[in-house]
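Sharing a structure with you now.
With one protein chain held back, the other chains of the complex are shown just where they sit.
Which chain is which? They are A and B, in the order written, and residues in each are numbered from 1.
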Amino acid sequence: MIVFPRQRRGVADPLPASNYLRASELTPWICAAGAYFAFPEYLALGGQILIMVLFALSLDLVLGYAGIVTLGHAAFFGTGAYVAGILAVHGWSEPLSALLAAAAAAGLLGVITGAIVLRTSGLTLLMVTLVVTQLLQEGANKLGWLTGGADGLQGIVIAPLLGAFRFDLFGRTAYLYSLAILFLAWVVARLIVHSPFGRSLIGIRENATRMQAIGSPVFQRRLRIYAISAALAGIAGALLTQTTQFVALQVLSFELSGTVLVMLILGGVGRLYGAFIGAPLYMIAQDQLARDDPVYWLFWIGLLLVLVVMFARGGILGIVDRLWTGTGR
Amino acid sequence: MLWLRLSRPMDAALSALVSIAFHGLAYAMVLYLISVGLSVTMGLMGFINLAHGVFAMAGGYVAVSLMNRAGVPLVAALAIACAVVAAASMVLERALYARLYGAAELDQVLFTIGLVFMAGAAAKFIWGPLPLPVRLPDYLRGQIEIAGRLFPTYRSVLIVSGAAIVTTLWLAIERTRFGAQIRATVDNRRMAQSLGINTALLFTCAFAVGSGLAALGGALGADILAIDPTYAQEHLVFFLIIVSVGGLGSIRGPFVAALVIGIADTACKYLIPEFGAFFIYAATLAILLWRPQGLFGRTA
Partner (left out) sequence: MNEQPALETRALCKSFGALTIARDIDFRLPVGARHALIGPNGAGKTTFIDLVTGRLKPSSGQILLAGTDVTALPAEKRVKGGVGRTFQINTLFNGLSVLENVLLAVGERHGVAGNMLRHAKTCRAVVDESQALLERLGLGADAARPVRELPYGRQRLVEIAIALALDPKVLLLDEPAAGIPSAESGLILDVIETLPRDIAVLIIEHDMDLVFRLAERITVMVQGAILVEGTADEIAADPRVREVYLGAEQTR
């Protein structure tokens, strides 16, 4: 039995008829807003979840839509995190501008590494993305005077957001800040995905040979989305730094690349909302289960991955889709 | 035989070089034994198996446990570990891996990452989080003298036995029918099938041999690469580097890559420890960009 990816009854990635919001698309925002009021003691976790949703969303653009299988997305997350942190340590404590700087740095890294990575494919591509991340992590480890090395970067002070909102101990400002940035990123991602450019990415993923034969500049298109995705990942990293006032060396780790990949797979790749389902599920489960049985946590995740690949290839959204089309809607 | 007395600094430098070469070679042997199976199966089945390190880890755990807890002698423990892991891998291959042979790359990556997580958690559950202590038998402790210098006995034996295994492997690949079938299938799977080669059986056997070798490498190298639950994840990048730099499906390629990495990493740790594995990663990047198929790999 061979498992085919994207095997669905209907058409893969049907394009919605127009760009107007469907009611179901408001769900994540209602939930996020609701959580703010319903779980005030968990806002720190909530903020981290929002950040991981953003990170997973950025990965979805590259992996789900353009079909680039990378194990090195943490490179951009970590770059954004460190840039924001280093700027803050050196006196640049205004959050929004630092966020932009982090995005620019990560995006630039995306362009440079993308120009290299996207000329390869398959295992070579995977390895190059891995190695680039390792290089960055080694660099961060050794340049302790700049990055704090293995102990992490401390002493980060972030000025009040927009001059008025201080980052309080309860994480309220952090949560709303992350939520607002996530919303903006989502607007951008949604625009891209529904645009002709987004559709051409899907074409590239489905059959790059055909795309080339119809005159599509495949390399350029992939580089563009790679850079955009890198910038978004960098924003997520910077958000983490600004809301936790700390940068750990793990922001550049292979483990983080793997974790965000798992989150995205759980929710469903290439459906825009997989990140919104997978990341919260993973992090809430980890918070609840790993606390009691840290040994078993990874085991269950591993088992879940194996089962998802064998039986539920499209993740949770894939299952929902199958049920939806199965009832003959 | 005259033995030239060199001036002190030169003598020290030569000692350092010899030491680096020696330890690097031992390290390289271990890395190669573990990685060659991965190269063959990835080249043969076109399957990205990130869980290969699990076999090395399992080999290490079984062999060391047998020696520590049951007092089994070294050679027997190695043989048992090898056989057990090879057998288990055959079951795994038939039951799970074979279903994903045509699947998308992402599926294979995720699936094998899942296996790595499960194996690591299982290892932690059974043996605890700390690295297994390795108690060498008496005849392997201490040092032996070669050409006027002292070398650790264990590593010397490791290098020699590693070389013996490698030579046997190379002869087997070149001279036996099994080896020829493997080489043919790596080169052109469809053609091999139409020649009547039972590729499914070939895959299973090659997988078993590769896993058995990995188990041997993991067990023999327990002193160099400590056996703990994070083994499969921690050394994954190095195994993948050796295979991708060496060239998928190649037997010689990973050997060269393992030599380079083993010696270079040892040299770096000794001479420029502040750079860590930086040099290895940079070199890998450079090589993969220059020759994406690896040093000895086939061009697409």
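Throughout what follows, a contact is a pair of C-beta atoms (placed from the backbone, for glycine too) under 8 Å apart; a residue touches a chain by one contact, two chains touch by 3 or more.
Here the structure is a predicted model, which means the values were calculated and not measured.
Taking the full assembly into account, the omitted chain touches A. Note on the undisplayed chain: of the listed residues A:Thr27, A:Ser97 or A:Ser195, the one touching it is A:Ser195.
The residue from A:Ser97, A:Gln154 or A:Asn207 that touches the chain not shown here is A:Asn207.
Interface residues of chain A facing the missing partner chain: 6, 8, 10-15, 17-19, 191-192, 194-200, 202-203, 206-207, 209-218, 221.
Everything below uses one rule, namely that only the chains that are shown with their structure count from here on.
Residues of chain A that touch chain B in their complex: 1-5, 63, 69, 71, 116, 119-120, 122-124, 126-128, 130-132, 134-135, 138-139, 141-142, 254-255, 258, 261-262, 265, 269, 295-299, 301-306, 308-310, 313.
Per the touch definition, chain B reaches chain A in the complex via residues 42, 48, 96, 99-107, 109-111, 113-122, 124-125, 233, 237, 240-241, 244, 248, 274-278, 281-282, 284-285, 288-289, 292-293.
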